[in-house]
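Every protein chain of the complex appears in place save one, which is left out.
Chain lettering (A, B and C) follows the sequence in which the chains are written, and residue indices restart at 1 in each chain.
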Amino acid sequence: MNRKIRMGMVGGGPGAFIGAVHRMAAALDGHIELVCGAFSSDPAKSVLAGESLYVNPSRAYKSYEEMIAKELALPADVRMDFVAIVTPNHLHFAPAKLALESGFHVVCDKPLAFDLKEAEELEAIVQKTGKLFALTHTYSGYPMIKEARDMIKSGIIGKVKKVMVEYPQGWLATQLEATGQKQADWRTDPKRAGISCCMGDIGTHAEHLAEYVTGLKITEVAADLTTFIPGRQLDDDGAVLLRLEGGAKGVLTASQISVGEENNVKIRVYGEKAGLEWYQEDCNSLRVKWLDKPMEIKRTGGANTSAAAAFHTRVPAGHPEGYLEAFANIYRNFALSLQSILKGETPKPEYLDFPTVHEGVRGMAFIEAVVASSNENAKWVRV
Amino acid sequence: MNRKIRMGMVGGGPGAFIGAVHRMAAALDGHIELVCGAFSSDPAKSVLAGESLYVNPSRAYKSYEEMIAKELALPADVRMDFVAIVTPNHLHFAPAKLALESGFHVVCDKPLAFDLKEAEELEAIVQKTGKLFALTHTYSGYPMIKEARDMIKSGIIGKVKKVMVEYPQGWLATQLEATGQKQADWRTDPKRAGISCCMGDIGTHAEHLAEYVTGLKITEVAADLTTFIPGRQLDDDGAVLLRLEGGAKGVLTASQISVGEENNVKIRVYGEKAGLEWYQEDCNSLRVKWLDKPMEIKRTGGANTSAAAAFHTRVPAGHPEGYLEAFANIYRNFALSLQSILKGETPKPEYLDFPTVHEGVRGMAFIEAVVASSNENAKWVRV
Amino acid sequence: MNRKIRMGMVGGGPGAFIGAVHRMAAALDGHIELVCGAFSSDPAKSVLAGESLYVNPSRAYKSYEEMIAKELALPADVRMDFVAIVTPNHLHFAPAKLALESGFHVVCDKPLAFDLKEAEELEAIVQKTGKLFALTHTYSGYPMIKEARDMIKSGIIGKVKKVMVEYPQGWLATQLEATGQKQADWRTDPKRAGISCCMGDIGTHAEHLAEYVTGLKITEVAADLTTFIPGRQLDDDGAVLLRLEGGAKGVLTASQISVGEENNVKIRVYGEKAGLEWYQEDCNSLRVKWLDKPMEIKRTGGANTSAAAAFHTRVPAGHPEGYLEAFANIYRNFALSLQSILKGETPKPEYLDFPTVHEGVRGMAFIEAVVASSNENAKWVRV
Partner (left out) sequence: MNRKIRMGMVGGGPGAFIGAVHRMAAALDGHIELVCGAFSSDPAKSVLAGESLYVNPSRAYKSYEEMIAKELALPADVRMDFVAIVTPNHLHFAPAKLALESGFHVVCDKPLAFDLKEAEELEAIVQKTGKLFALTHTYSGYPMIKEARDMIKSGIIGKVKKVMVEYPQGWLATQLEATGQKQADWRTDPKRAGISCCMGDIGTHAEHLAEYVTGLKITEVAADLTTFIPGRQLDDDGAVLLRLEGGAKGVLTASQISVGEENNVKIRVYGEKAGLEWYQEDCNSLRVKWLDKPMEIKRTGGANTSAAAAFHTRVPAGHPEGYLEAFANIYRNFALSLQSILKGETPKPEYLDFPTVHEGVRGMAFIEAVVASSNENAKWVRV
């Protein structure tokens, strides 16, 4: 018999955005409860945040070090099972490392780390400790993205020739960081975000989506990154030509200055026999464009979809599922896998369908290759 | 300081659909925990369901009567706070009445009751007991529906002239009930569903949406209901001409035999200066069609939306929210209201923005008027 | 060998709308040339209009009577072949009658006549004279409407159960006629438009579309017509419950006060095995919603479309065709039929695929039934 999985959170205090998303995603399916957190480096703020989240004040910690130490001192049937890390990029590595080495499993926000070196070290730690590690690349959690991946894997669209992936946003089209807006502030700061803003924050989502859906690795990139807003230190826009395994070509664009764009990440893949198209604004539809018959629209919960698509769907077709449900698919799979492990069982393959530290390393390698290429006037660079 | 609200569930055992939806909706925001349930009339099944939901076996009851009696015997700081009723229509009244009269608050699935008489009696009980009562008309929980209501209330579109509301589905286009499918089985059975299938199950959603958005009551209906599937005892399709307060006119259609339609409930309202259009397939957009300037698309989380729209939004614009989030808005508001009450405070008006027993009575009155009209060859009948 | 067909026009002078549409539709395919016209009852205006249309001043007439008389006096190889009537409703009958009885073929704008009596008389004249008569119900000229008709005729969607047809417009949402706007002026005047404005002008388009696509006649109507704009003498909005041959049901709505709506005529037909959906805003797509497989989108010029759809398509898929092309399909078919007749041949069936005087009589009967029903508080009235 299973029990609820217990989560401790690092970050996610007042003014945070993604922390609340992680909490809703973790809560949705009822398998996970939030039991503790180091929500803020200000102890009072951490307790206050904890209270609003129904966390016992004694378990609202002032740092992740304290959290890990004190949780370890609690009885096993009370102690948190895993740590959810929802801090800025430069604060992923240390808590993840400590958590893993202290015996806790980890869910970490993306990109994985501050740089590739950290990422590779983290991968080694995960391998050494054998703990479960999930990276929250939300978009591969959508049912219709599973469907696209499964169609391609099945061979039904033939060999993949071309991938178009884009992630347009407009929220950094002005110098928002100058207003003190917290999200903009750290993402545009090389000390906290790393060597890239746009490519790190959303380019990696696009990169992950391309590799996840096609099953092909990106082998080379030629990138032109731009900083459009004067005074900004990192890129806020970029275009990348892609070469992938097996001769496929691609184009990846990401932008934070595309005024008026919300978050409409989109992927198109063209094989020999069909093209697939998905975009977040109509996230429950997968357009299948055949060579010689009318376009079909596959739907979340609809007819003729794969087992994996169905497994990641909660309500019948026509009841829109969205971003939080896609995010929750990562948490639910992580929880189901952890329950299996706690029972001494091997998690079912469908439970393990979530991004791991390995996808995180790919993302960091992508960032470094793209920045290197752009720095050399869009020269081709191997990933 | 608030505490989590404790939920007991009636119904929602194996094979159920809406019970799981209620649980996800209640869980999403972290304010509610499921502590007990009478999930099935079969005691073993109820315990099994409870286990899978992390409910203590001692609180997985075999009937709502047992649940209410035994919970009353528990200490106040353990006892459930409210009952969620997710059973078929004929099993709403009795548990709701007992719960209310035993001092519990209630969330009830729609339509409110088996017939108008039960509904009116329930309204009287709610008034007498002073307990909180929420009815889960999901669609008025969408942020862009709040926006539409607020625009109309503000007068910006002028006097409302015309309402078009439709709810097309295709899932009962074959005699699904003959296969033993549980959802189809009870909805087409007059002993459990009441005098209408299509109008009761989804027509009332459309009716509620029309009245909620426009702020106008439907005063008269002329209806043509049809049973297209041979052997079926209740309507599976219907069209209703509407007359509303203030001279507005309308058309309401609902269908369960519109092959290939999923669940695309849609409302259009035309005033003197603008028309509004919303449909569930693009639930995060509200189309505003002006008399003399280009159409605008308001968006969940986007610019220029009302306080209420923002209050019912969880993530920034472009991260699609869907059906479960709309459903969760009812539960969250119910929980926030209950927390206020538990603290001896009056809930804020925005917390009380959910359908109540009164909207349930309206729905039952609508069903009876529509069936009466159809029985008299579409004669106009007052609601 | 064929020759160009020669057109004479009645109406379509300065300030007219539909006359220019007829001329472009007639010109597009190169089979028809405008040789003369009675463009205005003001002789100077008629000559001026003619000049701008490259019509010889000697053939710009001051009345249709003059036109018919003088053209008859011209040599056969110069004389017009047919008359295009593009005047308001009350001026259809007389020129059509005279033209037909003088040996000319006729293309006439819709609705056919001022009232049903005129319409029936015209049908008798057409039968007696044996002349070709086309009525410009544009929307059945769209390739994807042909496709829908052909799919239904083939039986692939099974027996038709339900038809939803709507024609929303907003252009008469204010008292436009009071400004002297010519189109609004005559359409709202019972002396020129007949007994209905909205149902006559656009309701008949919807009615024709429903009958053309399904192949079923509307047998009974229950209608609620409204005049929303104070001071207006005719209906500007209406909703009609439909009963069709074979037990099918339907809903037809038309409105001229639906603020912000352009012209998005839409039809949905549900059979036993599939539903079809078409609307003018995406006129090159036909949505096919299957009972048990993903929705398909058939496209103008695309794969798996009928011979008739292809015959009415001019450019490869993806090059949008629109309203003028649909309109031109009527003129082209009329011209091809006339060329056959001039050669003494029977026109091919695909040439004769355009609305005739018979569809015009149906439309007038529909108007009268709808107005009668509405006058008796939405009583069912036979068409």
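Here is the rule we go by: a contact is a pair of C-beta atoms (placed from the backbone, for glycine too) under 8 Å apart; a residue touches a chain by one contact, two chains touch by 3 or more.
Just so we're clear, the structure is a prediction, and the values are computed from it rather than from any experiment.
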Per the touch definition above, residue among A:Ala26, A:Ala184 or A:Met295 touching the missing chain: A:Met295
Contacting the left-out chain in the complete assembly, out of C:Asp150, C:Glu220, C:Glu262 or C:Glu350: C:Glu262
Selected residue (touches chain absent from view) among A:Lys45, A:Lys62, A:Arg79 or A:Lys161: A:Lys161
Per the touch definition above, residue among A:Gly141, A:Gly275 or A:Pro347 touching the missing chain: A:Gly275
Residue numbers in subunit C that touch the chain omitted from display: 1-4, 17, 20-21, 23-24, 27-31, 34, 51-54, 169, 171, 261-264, 280-283, 299, 301-302, 314-325
Interface with the unshown chain - residue positions in subunit B: 288, 290, 292-299, 302-304
Absent-chain interface as seen on subunit A, which is shown: 157, 161-162, 164, 166, 170, 173-174, 222, 224, 226, 228, 237, 239, 241, 243, 249, 251, 253, 255, 257-261, 268, 270-275, 288-291, 295, 377-378, 380
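Basically, only the chains that are shown with their structure count from here on.
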Interface residue identity across copies subunit A, subunit B - same or different by half: same
Geometric centre distance via CA averages, subunit C-subunit A, whole Å: 55
Approximate Å spacing (C-alpha centroids) for the pair subunit B, subunit C: 43
Averaged-CA centre spacing for the pair subunit B and subunit A, given as whole angstrom: 34
Subunit A residues counted as touching two or more neighbouring chains: 299, 302
